[in-house]
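The structure that follows is given in the form of structure tokens.
After this line comes chain A, so read on.
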Amino acid sequence: MDRMEATVLLDEKAIERSISRITHHILEKNNGSGNLSLIGIRTRGVYLAKRIQEQIKAIEKKEIPVGILDITMYRDDVFKLKTPEVKKTEISFDVNNITIVLVDDVMHTGRTTRAAIDAIMDLGRPKRIQLAVLVDRGSREMPIHPDYRGIFHPATADQEIFVKLREVDGLDEVILTQSA
Partner candidate 1 sequence: MKILIKNGRLIDPASDRDERVDILIDGGHVEKIDREISRTGKGAEVVDATGLVIAPGLIDMHTHLREPGYEYKETIKTGSRAAVRGGFTTIVCMANTDPVNDNRSVSEFIKSKAQAEALCRVLPCGAITKGLRGEELAQIGEMYEAGIVALSDDGKSVRNAGLLLKAMEYAKIFSLPIVSHCEDENLAQGVVHEGHASLLSGLDATPALAEEIIAHRDIMLAKYVSAPIHITHVSSGGTVGIVRDEKTRYGRLTADTCPHYFTLSDDATLTYDTNTKVNPPLRSGEDVKAVREGLRDGAIDIIATDHAPHDVPSKDVEFNLASFGIVGLETGFALSLALVHDGVLTLKELLRKFTENPARLLKLPYGSLRDGSIADLIIFDPDTEWVVDKTQFESKGRNTPFHGWKLRGKNRLTMVNGKIVYRDPAF
Partner candidate 2 sequence: MSWPYKDLLGTRELSKEEILLILHTAESFKEISRRDIKKVPTLRGKTIITAFYEPSTRTRVSFEIAAKRLSADTISISGTTSSAVKGETLKDTGKNLESMRPDVIVIRHSMPGAPHILAKALASSIINGGDGAHEHPTQALLDLFTIREKKGGLDGLKVAIVGDIAHSRVARSNIFAMKKFDMDVTCCGPPTMIPPFLEDLGVNVEYKLDKALADKDVIMMLRIQKERGGVSVIPSVKEYAMLYSLKEEHLQKANNGVIIMHPGPMNRGIEISDAVADGPYSVILDQVENGVAVRMAILFLLLGGES
């Protein structure tokens, strides 16, 4: 790691602004928060979803539900993982006939989103599923695209993008590293 170069793509303020913009887009596109629920993809998608929930609450004076989704059971590479670990999915609300906004930190190939959509479909039949991501790094392998995104930063295969959130990492920051 010490031979890696890190560039900050978003700092704390920029993350805040991105989440705020995403929140407003969600409300605008869905005509407010009625019939809307958020589902965060473990791990950092969950915290981003909670921040969006907070902002919606501030604007709409209404708390919309947030669910937690673990997609391990739905991954197409589950048998290639060195240490497959399944964590709990916690979605306490009925997913039928509602609009769900899936929230993830970084979007890359689209496979995680594919797994997440499959996982939700096994829970019921939502009216609509939308996708919000903080960073879209491009290089899609599935015909899936975000409805809302913080930034678009195309990255090459030897680059990695890390989203750090204060809830788990102690600070807010998005960095890009380059293998030396």
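Candidates were picked such that all candidates are chains of the complex that A comes from, given by their letters.
Rule of thumb we're sticking to: contacts are C-beta pairs under 8 Å (C-beta built on N, C-alpha and C of every residue); 3 or more make two chains touch, one makes a residue touch a chain; residues count from 1.
In this text the structure is predicted, and so the values were computed from the model without any measurement.
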In-complex contact of chain A, chosen from 1 or 2: 2
Touching residues on chain A, where the partner in the complex is candidate 2: 70, 72-74, 78-89, 118-119, 122-124
